[in-house]
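Working notes for the structure below.
For this depiction, one protein chain was excluded, whereas all remaining protein chains were kept in their positions.
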């Protein structure tokens, strides 16, 4: 039984993990840490969890938080928290999965560039840990994750884009320049904190692009794709919010390499993901929507190149809160502890 | 292991049961029957179920449908189907749970009255079976359900109203005349068939009352409440559709009996439902919404009488597709087969 | 040309009036006052208004706010603002329409009771003005509004309930005790300020009752209905929020007086509102939804008594931001200045 400490209990990322752990036969929540709601049961903040998780939230420096025996600590926290707190977890013999950007870049230079984009201190607080950290996109880094002490879980947009582009860049099916990621997210991607742009009357019949001048997620995407391609990949990334709650629909474009057809791309993707439990490949004629992955840890990739114009196109569908966050984190935990990768992650979602 | 035959596989009621059975440790789907989609896997009709239920749909009169060894047959079918088909199931030694109105009234007279209201033939096709049928509101009829061969599962509106009113009428906390059930349902209550009133652009910012001249569900409510009260109860029932998908919010009113206070009502409800796993009681000051029961088999009852005006008021929250349909049906199956009542029904839903 | 000063420019009540005034042939906006956004054009806060209202917002005590020549001042402000600021407007020869509860009760005692319910100072700051104020439900107080210096515009819930109950209590078609107002509002009723309960992910598939322990709107309703009935009327009021943006659906119940039929009620309502441009009467068999009044100044009342149970029932549909707020305020202005009552208020809304 893997014993879990969850830091950042009350956000969507935290409760998503609580939900998944409840169903997991080989892992259990041992301690819940947050700076808000300390002393309250989690179910007071989130009444729908009554009877499922009535565990009391404890403060980060409380004895319960520091001394409870656990095997793995999840940081479901914003940028900055994990780099300060993870070293102590590691020192205590625990392994770490961090949801934020703190451990997505295993070099201080790359991290500094990332930090500047999000207006944070470019100096990482745990540079040694950073260097050994592993990027938590299980399908690409499974063997390293197995042994990793610290995993930096991918951003939700990055997850949808990298899954959708990896085989194309790896097998040189497309030009490495001029790739476009047109990404639409549901509102839950913005977290639980109320804001004008997520206020129901302002959002209900409204789609909008944002942060057009630069978005931090593009760095992870370019780094991963460049590694796969063995050369620099550049990506134009457009984040957009649409009036739904769960789901990311990323439409990915590039120029098809000479002679590459839709059929060839389809084959390459089927081959690349043949053994992956959580990635499904569809051709252009099969109807798919984000509701087909809602509540599940799946990514569905629709291969729909436009041969007439010579353009590669893949539509990537994930649930931003599952494959894009808590589900992917749990998938990594399963790998880290030698459990079957789908354990606790293969239940059908509720529809509609 | 309880072996299940599901008739009416492709509707919301059918897939809801498929989802729940997948998680159930002591029951399994043995055969899927429908008149639509015969020969296809269910997951072709519902791609989100790929890998969870790829069982092929068979026709009602196929050998697979009639000869597969099963212990219980669920009719997730509209009115009329179960009364024709259930006798053969019983004859084959199977027990039956029917979602429709076919077995909610265990007398031919009551059924005839109900059938007239919904413009159907008032002559029941299986009068003997009708007479032995049990109304499937587990919390009220647990011991009969245990032994029942045929259970008529409650309507979703009726479920929300009867749970919310039962202790009040049983203990004479309110007048038996002049009870009002003001019920708001999410759109999934209308099923999966497209219709003008459920067309996204017509429904998205629109709330409406319907069938004001008479709604079939009131009969079940009055019958159950009259039985509990030991005298005639009359109910004014207003069905309304609001632009959400899952959930019923029923606000229930009556005149408080002489001397009855909010405190007294609250105590009576807490007492009445003390041992019920799926019914939660809240006082007026605790915030609740239908999202707190979304995806779960729970009913939450907020006791909020208005002592100033002498009015009893209870707000009843359920998920129309779970406690209002498939969850309640499975709860009955658990009871019928001597399984723990919460088996397969106690997983936390996904939020938001 | 009626010259208008609008105080509280940036809220939904303010922009609603700006939209309506733009279309009005005999009134024009002369000055925009707010404490937020001072010095900015309104269209910077609300880009959709670019080219329609680029007027600069001025501070309440600025020379523009105090010295611009206007005929009427609208306070689209929360409780408390109008009672402090209205006397100076009156002294300057302007007439006043206030959206809040500040001038809905023309006695200091009633106001004190109201203020206590909303946790405000029970001492009104402009008691003389209060005494001469007129309740701005045009259909009931047209002749007094014509001459009024200060009009207290009704609350949106109160508007829907009083319109729907007035003929019934006036003509003693129902008992004066035991009346129930079950009211569902769209989220815009909560204003433009982000809050947890109006955060898109928390509200999108969620209906909830709130402030069950007492809501300020019931006082207006009871006062108006008691005046009409010539005796005390008591009302149980349940406010509920549903996941839509514009619209109130109020379902109103009472006990039918001896011998009163649906037909009789329908006739009485048709007669009572025969000459009203903004009130439409429907019978139970005509389908109506809040989308039929969305964007318009209409109230649609569906008369749907339940003769079987002896219950009166009317379903009242309004747009909370038009007939429930800015539209009704403009209707009052038209009356106050001798303009045709429908001027600027009779344009078809956009559908869907």
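The first chain written gets the first letter, and so on, giving A, B and C; residue counts start at 1 in each chain.
As a working rule, a contact is a pair of C-beta atoms (placed from the backbone, for glycine too) under 8 Å apart; a residue touches a chain by one contact, two chains touch by 3 or more.
This is a predicted model, so every value here is computed, not measured.
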{"item": "Options C:23, C:146, C:211 or C:264, residue touching the unrepresented chain", "value": "C:23"}
{"item": "Full-complex contact with the absent chain, from A:153, A:251, A:296 or A:328", "value": "A:251"}
{"item": "Contacting the left-out chain in the complete assembly, out of A:55, A:140, A:257 or A:284", "value": "A:284"}
{"item": "Residue numbers in subunit C that touch the chain omitted from display", "value": "12, 15-16, 18-19, 22-23, 46-53, 188, 204-205, 245-246, 280, 286-288, 291-296, 321, 346-352"}
{"item": "Touch list for subunit A against the chain that is not drawn", "value": "177-178, 180, 182, 184, 186, 197, 201-202, 204-210, 212-213, 234-236, 238, 240, 242-247, 249, 251, 253, 255, 284-285, 287-291, 294, 302, 304, 306, 308-311, 313, 315, 352"}
{"item": "Interface with the unshown chain - residue positions in subunit B", "value": "12, 186-188, 192-196, 198-205, 243, 245"}
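What we mean here is this: only the chains that are shown with their structure count from here on.
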{"item": "Distance from the mean Cα position of subunit C to that of subunit B, given in whole angstrom", "value": "39"}
{"item": "Subunit B residues counted as touching two or more neighbouring chains", "value": "204-205, 245-246, 287-288, 291, 294, 352"}
